[in-house]
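Every protein chain but one is kept in place in this view of the complex.
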Amino acid sequence: MKSCEITVRVRYQETDQMGIVYYSNYFVYFEMGRIEFLRNLGISYAELEDEKVFLAVVDAQCRYRSPAKFDDLLVVNTCITQLKYTRIEFCYEIRRVDEEKLIAEGSTMLACLDGERKPMVIPDKVKKAIDSHH
Amino acid sequence: MKSCEITVRVRYQETDQMGIVYYSNYFVYFEMGRIEFLRNLGISYAELEDEKVFLAVVDAQCRYRSPAKFDDLLVVNTCITQLKYTRIEFCYEIRRVDEEKLIAEGSTMLACLDGERKPMVIPDKVKKAIDSHH
Amino acid sequence: MKSCEITVRVRYQETDQMGIVYYSNYFVYFEMGRIEFLRNLGISYAELEDEKVFLAVVDAQCRYRSPAKFDDLLVVNTCITQLKYTRIEFCYEIRRVDEEKLIAEGSTMLACLDGERKPMVIPDKVKKAIDSHH
Partner (left out) sequence: MKSCEITVRVRYQETDQMGIVYYSNYFVYFEMGRIEFLRNLGISYAELEDEKVFLAVVDAQCRYRSPAKFDDLLVVNTCITQLKYTRIEFCYEIRRVDEEKLIAEGSTMLACLDGERKPMVIPDKVKKAIDSHH
């Protein structure tokens, strides 16, 4: 499975008084990673929601290897590790640009929900776009 | 006009690497102040939105007098300074509990919007609740 | 091990356009839970940092069972599940007040760091306070 790379500049707002990126913000970087991963497949998540298809996080985890700091230029690497009938698992790795050292790695399981927020099978166009991406 | 007091404990997440509360978070405290101000008048903002009445911020300002820090117990004092046909202006003062020194003061103008996000006259029950609060 | 309960009112800022609490915010609730857990043991985390003792998150996870919404009054239940030489694991459960249904549950592993952000043994006073809490 090919992965998708985005770069994110750490905002001052994302630091805390320990002088590093506050831990919950990595999940925001993950979200940005999966939105761009989908866009690379030709899927706009904004349009998906307009069509009453929602991807809601049901499980999230992150391991923090080394702190990111203000103004760091980060690379978020996103890939899909599982594709089930109603769920997609994304995994992520975050590094500084041009560095090999891992800053954080994590994963999120997303459930596909319809307009009434009930589980639904992942729409065909999403499934096909993911399958053809290998 | 009577004011409404709430207390807020500063979260670690709200600090930045300067070791103080990041400036945009005061607007979140303001939001909490006005929600509780309305609740004190018998108005649940959550219910108001269920009835397709929205209060959207059209103008916001804050003067930062002295920094708040992690774990500070803050008092947010909220009052209404203007009540127009379609708009309400709230003003706010933030201090540490049992201190007179001002940490921040600000104001927000809110426009009343309907379900299509078009301007609407403030509902009578809101207007009456505010008027009877003097 | 006794647990510590805090209540948190969901802020408008914490919602997203799905109409529910955005997923990274649960980690902020977790942080509030562990700060109050420590305070209940007589330990001020703010003072700990003044003494150059830092607790940094090295691993975090959350399972989302049922969405929290704006204005919900949540109960965050925090307990300690592991106490090692240099690490503490906290676990958390979040419910609405007076409801049994789980909204979210998770855990975080924290590493004890010194002023140079190097691993250090958890200070005796912290260890004793936790041990005596059984």
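By written order: A, B and C. Residues from 1 in each chain.
Please note the rule applied: contacts are C-beta pairs under 8 Å (C-beta built on N, C-alpha and C of every residue); 3 or more make two chains touch, one makes a residue touch a chain.
Every value quoted in this text rests on a predicted model; they were computed, and no experiment measured them.
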Q) Among C:Phe37, C:Phe54, C:Phe70 or C:Tyr92, which residue is in touch with the absent chain? A) C:Phe70
Q. Per the definition of touch given earlier, which of A:Cys4, A:Ile35 or A:Leu74 contacts the omitted chain?
A. A:Ile35
Q) Contacts of chain A with the missing chain: which residues? A) 9, 11-13, 28, 31-32, 35, 44-46, 49, 69-71
Q) At which residues does chain B meet the chain that is not included here? A) 17-18, 20, 23-25, 27-28, 31, 49, 54, 56-64, 67, 108, 117
Q.
Counting contacts across the full complex, list the positions on chain C that touch the omitted chain.
A. 12-13, 15-20, 22, 24, 70
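The criterion applied here is as follows: only the chains that are shown with their structure count from here on.
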Q. Central chain, going by Cα centroids?
A. C
Q. What pair of chains is linked by the most C-beta contacts?
A. A-C
Q | Chain copies touching (chain A, chain C) - same or different residues, decided at half shared | A | same
Q) Cα centroid separation between chain B and chain C, in whole Å? A) 27
Q. CA centre of chain A versus CA centre of chain C: separation in Å?
A. 24
Q: Indicate the residues of chain C shared as contacts by at least two other chains.
A: 28, 31, 49
